[in-house]
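My structure is below; once you've seen it, I'll send some questions.
Each chain you see keeps its place in the complex, though not every chain is here.
In this document, chain identifiers A, B, C and D correspond to the written order of the chains, with residue numbering beginning at 1 in each.
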């Protein structure tokens, strides 16, 4: 297609630009999340994530907490603002410059840095751009007096959020639980669906058409509908809330799509190959395992990705079918109910949690992407 | 298990601990507890259970969940309920009790509460529900109380502007106007809370109810003896609206109130210049203050005052968590007994965020005056009422009331909103 | 190494009868080719023999045993498909070994069988490649190899060469002929619609048409003595010309006065009673020769000539819509004939006469 | 027990059990019930082959029946009962629902979602597929656009809070407005349009899905028809809309259907973004407010959802049957 003579290069440009715009639109929210996951809560609410890589002017409050010295009836506090208790942590990363200061919260940048400010009542405050200050008071302060200042804040990123999320109590356990739920809940429905799809595609038996129609019909059953009755059922047969229960649940919910996709794919396999294997003496089971299954790999992979993403990100099913005890929590539940509950306002933690939970699916997706496309091609284009 | 406070140290009531330890030996047994506490609260609670473990030799497994209400319903349905569930709302516990999922705690516990808790009768009333057979019994044990009638402020900001702590509602309203006149914004209010968006407004309305109506009306409101759209309720909502629906009074304007997350809302107090001067919220909120904020120094609170002219005393709105046995066992019973010991209260008191009406718990163990003052608000209350929305049926208190308040906040009329809530209530009766 | 007998075999899909009254005996060591127009049921018949289609009626015996209900694998047949049907995920070696592994043969047996087949088919260098890394001809050889290793009683081929290009087709055809020669005992059934394949490979050809067998015979029998107009036209390319006429002389030889004005003399015998019967005279294009006259069989203006170098094909002007176009194939190059009026004649031994579609020879 | 070990063990048991079922059931069938031996092995094999489809189908049919068909029937029954499930009230729940304003809002919004989300996702997906297919870096672009698929709905909602937040230091939209000196705006509170801002999130997620499938379909179009159209003088737009799109109509419909079905199941976005407030409720999230409280009504809502999808379902069944014929 690139080879067509006389193609206008303007068009190519237009295409490139529109794709770039689209990709950016798609990417921006995620980038925002990623950047925010490296910032702490106060930074996030102080400046937009898009400003994170730049220095910003921010206002701080601290207390002149250095020792008070008496000199000729005046009380003098001297020290460096950046070293005071309240803000020391914010400037641990590096040097900064103060541009203005003040002594009231209402007007925190009243005086330019480097000058002397007469605060009335005999109080005099001098703050140098490098942070050195001198506070002269006529009386002994009851508590260290407030200094407000505005300073250039260098960009700062922290891994604290990741540390918090990853080392949260039982997070490792939650990760393992998620795996324990996800892997069988991906493989079992694929296996079951593959057998069924094979039967529906290549075996002749009465009622086949009806079954196919039923599978398609069940595609649209709302999941929520099934939760309560099934939980009761599990209860009645003694499975209760357990891994077995959640595998079965995910299997049931994932099956219609799996059977549908896989059957579509398998029907498209060359009839000759199947027959050839029959002539070669393969039983249906051998035929399925040794010929059909390997040949359906792209479709299997495509569905596996969907099912994996679905079970990995699932919150509702996990909450219903797994016990609420800590040792049975999966990551989504852990994050939603445990981490976010106590830190709901902490955007940084939220962002990190979201990122941690998409990391594995992303890896899976990028690893299997090739098959996804191929599998879908054969499965849906008919 | 490492114990937070060395037995024998401090002003704790160690006798009660020793005595309890002497009574029980539950080695090898374990109890499962689920509750709404996560994060820091969950750590604090486990610091309490550590003493139970120490005393009895049993193991306590606590797991907290933000969606505890859903989880407990599911797990009782699935018959995999924990031994003990900690209910943040009596409503849900009453539901479960009527379905027979809870074990009654017995008359003797009821008597104990009546005797030992300040305003004991009201606590027993709160904790008594109809069982599956319709018989009224005590099913839950209140432990850990939150006071909601509290306004947070930054003392230095007040000092700078020369504002005084208002003693009456009239003064509070004047101060609000004053701040606006001075070019500031008085309030930070945030109703956002995901699926539960709207609940902070219900606290306002309840506080206003207690400040405009006698407690009996409040009780009638809770049980729908007066309709939800009664003029008393409409009036209370409009009282709230006086504060929240005035663009000048609230940070970000009236519209922002509905969508600001309640956890983000207090941050306005700590900006320079301040984005607002006051924030009404329950005692748990300091968790969401910026890191390093010291309560008492950087931030403080005052009692959300009552109208001088109404002469309704000092009503206090509160909430609390209720322990219920969802899966009976010896250890579970023992744990309820443990909650009756002063030490079970003091351990948490001595750390943070814990208030109790238990008279025998020694206030001296509070780590700060702030805590003591808070507890004092609780104990000095002339009227104490439990959060109404927690007492109403779930569809109302944790549904229609919330969304109704959001609608009101975003412009709907108070009559319309209350009318709809009342309709909804009638439907479920 | 087996003989096959089909007795009254029938195939119907629902109400549609595709094949019926198929009676055929195939001897050990024969290579029988099924030909026929597209859709006549060649593949269906082959697949019934393979067991891939149920037999709706009649009886199929292999080596005297009725196998109507036996699954394919038990019939001792091997089949080569038009599309090769190689297992794409297995190497050539595994493709060939598959049936043997299924049959639980020992490793040594399998290796020996593969080595032998690979040698015969010159596949040794490719044993470890995947099918997609092979050319069409090589793939077809692998498919054949897969049959050979199983040492089946009957080989079935369904248009095995039709996916190959012309040159490869010729080469592979010759390979199959040699293979057959190397295994004189093995019975083979071969479906094609390529005449050259049919003619060159078959020991006998079965012409299928209209749901039944039209004629069975050796290639030359079919070419020289077609039983009916259908076979006459089907075998040979371009097809035999059919010219309508009326018998004017009967006996040892038959003389037909043709509609177009010519006279055809045939060595076909005819009976007195045939006198005046309306018949079709069949002459193959290649049997027509130019004649100066005055005796001629066909005379007309040449419409188009196609010079193929070796031969020239003449297409004659068609009168009205009636009848097929008449074609003649003259050896050598005859550019000049276009547009000219030409007279043609044919050797009586190559003139066929059909009464009601049936050859006079076979009654 | 070491949790990792325990995890691996459960995985092995779960997957292994499944494999064992298929293997053993076939083995038993072929070896003991209908062995390919005796005087007429063919008959036995044929009989075994009649049973086998059901062996293959059994787990799927069982699971489908139990996990989907049974709840549908059971729920329908439940929806005819009152709140506590002890009194049969016929269609009372449905009547109540349709009388309620909130339900009507949710229903109306849901129709908006069904119309808009699949249409927009499919269209954008198609566009992305077509545009990226022509680029050298197309695959990278595709991966980036597909990425949201890997994000949970809750995570996605969070991401979009960074766009929609009112605070101009958090929300991108208001930051942009702020830089133009405009007042901050809570887009989630703009009546009617806020629905679309929520839909954008799902569209953002689903476009990647549509793109991947449609791009596969686009590649399946015979190159020659495109070249023929170029020679016929079609410009790129005519080429796309008159030649390519009609040829992949089947796939477009499949994508459309899949997304429609999904729309009806997704409650998380509304639930976490607005909690259904500001007139943004949709049926699945509306249903959540009854779940575990009033099962009669919850199931009735679920049934309304099913009825909304009914046309899609019938259409799909028809399609499947047609294909079978």
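The criterion applied here is as follows: a residue touches a chain if its C-beta (ideal position, glycine included) is under 8 Å from a C-beta of that chain, and two chains touch if they have at least 3 such contacts.
Please read these numbers as outputs of a predicted model, since none were measured by experiment.
Undergrad: Each chain kind shows up once here, so list its copy number in the complete complex.
TA: A x1, B x1, C x2, D x1
In this section, only the chains that are shown with their structure count from here on.
Undergrad: Could you tell me which chain lies farthest from subunit A when each chain's centre is the average position of its Cα atoms?
TA: Farthest from subunit A by mean C-alpha position: C.
Undergrad: With chain centres taken as the means of their Cα atoms, state the distance from subunit C to subunit D in Å.
TA: Measuring from centre to centre gives 54 Å for this pair.
Undergrad: Round to the nearest whole Å and give the separation of the Cα centres of subunit A and subunit C.
TA: Taking the average C-alpha coordinate of subunit A and of subunit C, the gap between them is 67 Å.
Undergrad: Centroid of subunit B to centroid of subunit C, CA atoms only: how many Å?
TA: The computed centroid separation for subunit B versus subunit C comes out at 93 Å.
Undergrad: So which bits of subunit D are touching at least two other chains?
TA: 49, 167, 288, 291-292
Undergrad: If I count partner chains per residue in subunit A, which residues reach a count of at least 2?
TA: 45, 228, 327, 336
Undergrad: Can you identify all of the chain pairs that touch?
TA: Here the touching pairs of chains are A-B, A-C, A-D, B-D, C-D.
Undergrad: Flag every residue of subunit A that touches subunit C in the complex, lowest number first.
TA: Its residues touching subunit C are 270, 272-273, 275-282, 286, 290-291, 294-295.
Undergrad: Which of the residues in subunit A end up touching subunit B in this complex?
TA: 40-42, 45, 59-61, 86, 89, 104-108, 143, 146, 148, 228, 231-232, 234-235, 240-241, 319-320, 323-327, 329, 333, 336-346
Undergrad: Tell me, which parts of subunit C touch subunit A in their complex?
TA: Touching subunit A: residues 47, 50-52, 71-74, 77-79, 81-89, 98-99, 102-103, 146, 150 of subunit C.
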